[in-house]
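Dumping the structure here so I can ask a few things about it.
In this view, the complex is presented without one of its protein chains, the others remaining in place.
And now, subunit A:
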Amino acid sequence: MIYFNNVSKVYNKDSLVLNDITLTITSGEFVSIVGHSGAGKTTLVKMILADDVPTEGTVFFESINIFKLKDGDLTKLRRRIGVVFQDFKLLGNKTAYENIAFAMEAVGKTNEEIESDVPHVLELVDLGSKMFNFPHQMSGGEQQRLAIARAIINQPELIIADEPTGNLDAINTYEIVQILKKINDLGTTVILTTHNRGVIDSIGKRVITMEKGRIIRDDKDSKNTI
């Protein structure tokens, strides 16, 4: 599904963030990318969204070279990917309902579809009672669940969760990981980045370990490595 072909990224001429990354992620996988801060995890996943551009190499989504896409095609590709960030990146001046409705409007869903699907997905992440709350009126865990709801609303083929538990306590972290596992069980590919090895221990799927911009381990079943 995703193929990184000798991808390197250099910032300011001498800061090597990604160093010759070659990586294949197949459809339906749950891939955790673990590493310390500055290991290059976020830069790696940003490239799948063309939110960052490699200095060398390229990234393919299926057979599409992401960096050769025109603006309209890139927008269409992004609609096939759901994204969850550490800092939630919710639209601050929109309610929980509107945040999700916006993602649906972006892909051209009708008002009827929005009116029926948004309350449903909010119930799924246990935010039914917070439908008309603004993000600043919600806890960190609630905001992250809202971000997940937004990411899954259009039934994407891929979910990218970049440090989704970084700002959460242990209980909320567990809940978020369980939600992501459920999403993966339903057939969606999930890429999770985290600096917390404890988070991925409970998942038991493929784990890629990064250090200083390089992949130093790629364990197909993390339970064998613990």
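Quick note on the criterion: contacts are C-beta pairs under 8 Å (C-beta built on N, C-alpha and C of every residue); 3 or more make two chains touch, one makes a residue touch a chain; residues count from 1.
We adopt the following convention: contacts and distances are computed from a predicted model.
The protein name that UniProt records for the chain not on display, among "Aspartyl/glutamyl-tRNA(Asn/Gln) amidotransferase subunit C", "Cell division protein FtsX", "Transporter" or "Spore germination protein", is "Cell division protein FtsX". Across the entire complex, the residue among A:15, A:55, A:110 or A:137 in touch with the chain not shown is A:110. Of the listed positions A:49, A:127 or A:215, the one in contact with the omitted chain in the full complex is A:49.
Although one chain is not displayed, its contacts with subunit A can still be listed: residues 49, 51, 71-72, 75-76, 78-79, 83, 89-93, 102-103, 105-108, 110-111, 150, 154.
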